[in-house]
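As you look at this complex, bear in mind that one protein chain is not there, while each of the others sits in place.
Chains here go by letter, A, B and C, matching the order in which they are written, and residues are numbered from 1 within each.
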Amino acid sequence: MGKCKRIGILTSGGDCSGLNAVIRSVVHCACGKGWEVLGIRQATLGLMARPPQFTKLEIDLVDPLLTSGGTMLGTTNKGDPFAFLMADGSVCDRSEEIIAGYHQLGLDALIGIGGDGSLAILRRLAQQGNINLVGIPKTIDNDIGITEHAIGFDTAVNIATEALDRLNFTAASHSRVMILEVMGRDAGHIAIAAGIAGGADVILIPEIPYNLDHICHKIKQRQEKGKNYCLIIVSEAVRTQDGETVTMTNSLGQSRYGGIGQYLADQISNCIGTETRVTVLGHIQRGGTASPLDRLVAAAFGVAAVELIAEGKYDYMVTWQNRQVFAVPIAEAIAQYKTVNPEDTLVKTARGLGIYLGD
Amino acid sequence: MGKCKRIGILTSGGDCSGLNAVIRSVVHCACGKGWEVLGIRQATLGLMARPPQFTKLEIDLVDPLLTSGGTMLGTTNKGDPFAFLMADGSVCDRSEEIIAGYHQLGLDALIGIGGDGSLAILRRLAQQGNINLVGIPKTIDNDIGITEHAIGFDTAVNIATEALDRLNFTAASHSRVMILEVMGRDAGHIAIAAGIAGGADVILIPEIPYNLDHICHKIKQRQEKGKNYCLIIVSEAVRTQDGETVTMTNSLGQSRYGGIGQYLADQISNCIGTETRVTVLGHIQRGGTASPLDRLVAAAFGVAAVELIAEGKYDYMVTWQNRQVFAVPIAEAIAQYKTVNPEDTLVKTARGLGIYLGD
Amino acid sequence: MGKCKRIGILTSGGDCSGLNAVIRSVVHCACGKGWEVLGIRQATLGLMARPPQFTKLEIDLVDPLLTSGGTMLGTTNKGDPFAFLMADGSVCDRSEEIIAGYHQLGLDALIGIGGDGSLAILRRLAQQGNINLVGIPKTIDNDIGITEHAIGFDTAVNIATEALDRLNFTAASHSRVMILEVMGRDAGHIAIAAGIAGGADVILIPEIPYNLDHICHKIKQRQEKGKNYCLIIVSEAVRTQDGETVTMTNSLGQSRYGGIGQYLADQISNCIGTETRVTVLGHIQRGGTASPLDRLVAAAFGVAAVELIAEGKYDYMVTWQNRQVFAVPIAEAIAQYKTVNPEDTLVKTARGLGIYLGD
Partner (left out) sequence: MGKCKRIGILTSGGDCSGLNAVIRSVVHCACGKGWEVLGIRQATLGLMARPPQFTKLEIDLVDPLLTSGGTMLGTTNKGDPFAFLMADGSVCDRSEEIIAGYHQLGLDALIGIGGDGSLAILRRLAQQGNINLVGIPKTIDNDIGITEHAIGFDTAVNIATEALDRLNFTAASHSRVMILEVMGRDAGHIAIAAGIAGGADVILIPEIPYNLDHICHKIKQRQEKGKNYCLIIVSEAVRTQDGETVTMTNSLGQSRYGGIGQYLADQISNCIGTETRVTVLGHIQRGGTASPLDRLVAAAFGVAAVELIAEGKYDYMVTWQNRQVFAVPIAEAIAQYKTVNPEDTLVKTARGLGIYLGD
């Protein structure tokens, strides 16, 4: 194990709050060891470019970024390198270019910050191209296995809860049903956490099918008690009792965020005629000052990832469990996609509070 | 002038933050004089109902509501009493019922909190029915004449600015054009204030026509300087250079909030192909904890309104100018609908900062 | 096990954010089962009073309190019932009065929300007087064993971090050493979490002795790199290398919060002459809107506590571990007082970031 290393770091997939805090932590810890840190631009696109695109990262550069949202390195959620969409519409495997870029930069190791999709791709590149990879989990959806917490989730829940706090007042003032649509195509962690914390009356998540009549019953039940309003939080994909998953698609047939809220509002309006309004939280969930917890976990992940490299322990992902960081094989983490389990504490909590959470 | 009065208070039109702070202030001040305060439910609907619907307001009841959003009295932005839409689809003038409700409750005066539309209706009722009316201006749009500040505006600007702060990071991370659509059908005060405070690159408001080519030029100009992203804030109605106002309408042909952002995104995408995302801020603008400034103005308005009643000075609206409260005839205030004037400081400021604000 | 129960709930010890969210959750869940919930006033003082002081809790009463700080039931951190300080200065054991109060109210069970001290006292009362006790951990210090999270901790860390975020700017602008003193007499969890999240340069906690020279060295080292300012967070008690714990005492010889920061500032000033300023965060740490995470855990704890009663499982405390709630014997939880362990992830993280954390 050489004393002085040169490592790369990249962020991949959708951005979120806390990414810069991870980068800052890695730079502080690695520079403290006398290492060199190259920040790769735009996820793997930076390694694919010739010459490879990167920024040399120093403490002074990253220090002011502790609280800031987004990623200073840029990111992309396009461009699977194994099936890369070229400008001419053709698709080709560009994995070898990325691998070559890594070696061309003389990197000893690469820290990849991403969700389960990004980590799977990075791992495949690493296996194929002899890249010393350490993974750090980030995703506002918090759907990565094993780790209690992925970077960005706490801030996203805070923002969604704050939105419910605001909608609650205007719902009550106008005797309306208010629907908040949040992100989470396959896992409803944001919706269930924010829904409980923000006092929603109905929470709809992809994991649990809903019954329109039961939603309407809940609304009527409240009205009978003199509460002429109702607060609903819904993930961007929901499932009907027939087992169908409802998502919105655009004109190209691609499924896209935004739309389920209105779909539901129309259903409810038709069913019981109550005035209904929809708010699509959108990209606001990804942004802004990282919460202290996201910054704390980011700091811990950054230091732990550097220590894994120092120990020559590759192909691992760091995890946060019970306020401690552990390392697990990346393969193991991404094999355990984490959805909201019907046996989860939060499911029981929502039901115990009388929230309608599907059937 | 009798010593001990019984006064009514109602909130009318769309809700906003700070309404409860006004109510609290009125109750503190009036109860301090030994008066009785009746909180009328659901704007004028509470006076139209038989028996009239109200809550007797005491200090203990309103004290905890200082910071809360919405209105504890409920409100409606439907139901013009002079052309009231009945359940059977017919339209009738129900103004006399409201006037009768006021007198039936034995009120000495009525404090009406509303926007310019609501205040105009309340004034017509007052003239017709011998109601001792005092007006308090509230509207997130801040489009009421004479007063520097209407209740709810500061909080709405804060929320819109915070949204820009968040979108800025994710725009930069993904090299996107991010569009934030905010409220303001006829006046762009929220958009221009939040746009300047939140560092927008383009601000589109109903008062100033825009030119699509100039927006695209601004985006390209930034890209040439290495800034592959752009932050745009847009009011819910915008004007093209041909003098057309663009708003969205629903299937009933009613104009409605939400849609202009996407309309603009499609135009920009077609024009220069940059990835563009839209966030419609929606009802979040109305809600949540009132800002300290909204609470301060609310407190000052509430006390001043009670003092006007104590002096028997009716048909006046309170205004906030240069951190002092004044009283102006309601008729005068609502005659001066306030839009963003091309000579305003904020227009010059936006242009001085290099923001594209239309032509 | 009878179907319909009457249960009591009380909050004990210093207040914090999230207590009302627990109460709300208990009421929702218990009332959903058709039970009756009595809110005992002022911790055990409400049971000691004759007649016992309580409020019957209904959903409508507690529903608006989801986000609010403090405790609607009131609390006290005085009055050990086994050695109660009487008005005449004498001390007497009043435990039997409390136990009699519990039985006089016909309670089937009691939910006690408190820190480790309060839970120990409540447990002793329960053992002695046949009280069916379930415990819920709350403390901004987060020093209760086994549970990852006690109610109030997350909000306190958020507030301390926000304070560091603010002080950071003014420190840099004025080239000052800024010291923030936070709570934590025996455990430095707030200081270490907020210190890392807020980018502190020095973190001093009761668990790890500090060396003044090393602090001054850190300040000078930064100055040599052109950073003429330094951010220090310190718990209310610190330990010197001689093993002495330094706390402040008042004129009665009682140790009290507030003072260590200034003590340290004087030491540093004398040592290297840099301008130094102190902020004592004080009671602000306890207050305000509960964070979404505190509300989420509060909701989960409330439901779980009611379920324990439904199962007749007493003498247990609920815990939060890895986003799930478990129940552990109260005795076991309070036997494991939790301090910052030198092997903790956060200690390694702080050191990895180059923060001075004592020797």
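Note that in this section contacts are C-beta pairs under 8 Å (C-beta built on N, C-alpha and C of every residue); 3 or more make two chains touch, one makes a residue touch a chain.
Not measured: the values here are computed from a predicted model.
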Of C:Gly46, C:Gly69 or C:Pro206, which sits in contact with the chain we cannot see? C:Gly69
Just name the one of B:Leu45, B:Ile284, B:Val303 or B:Met317 that touches the chain not displayed here. B:Val303
Given that one chain is not shown, which residue among C:Gln104, C:Asn130, C:Ser175 or C:Ser269 touches it? C:Ser175
Which candidate, C:Glu97, C:Asp116, C:Asp143 or C:Glu162, sits in contact with the chain we can't see? C:Glu162
Could you tell which one of B:Asn211, B:Thr245, B:Gln336 or B:Thr349 touches the chain left off the display? B:Thr349
Listed in rising order, the chain B residues that touch the chain left out are 25, 28-29, 32, 63, 66-67, 148, 154, 157-158, 161-162, 165, 193-194, 196-199, 291-293, 295-296, 299-300, 302-304, 306-307, 321-325, 344-346, 348-349, 352-354
Chain C, residues in touch with the chain not shown (by the definition above): 11, 14-15, 17, 19, 68-71, 74-77, 159, 162-163, 165-170, 172-175, 178, 277-280, 282-284, 286-289
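Simple rule for what comes next: only the chains that are shown with their structure count from here on.
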Quick one: how far do you have to rotate chain A to sit on chain B, C-alpha fit, nearest 5 degrees? 180
Which chain has the mean of its C-alpha atoms lying nearest to the mean of all protein C-alpha atoms shown? A
Determine the centre-to-centre distance between chain A and chain C, using the mean Cα coordinates as centres, and give it in whole Å. 30
From the C-alpha centre of chain A to that of chain B, how far is it in Å? 35
Compute the distance, rounded to whole Å, between the mean C-alpha positions of chain B and chain C. 41
Give the residues of chain A that touch two or more other chains, as numbers and ranges in rising order. 162, 165
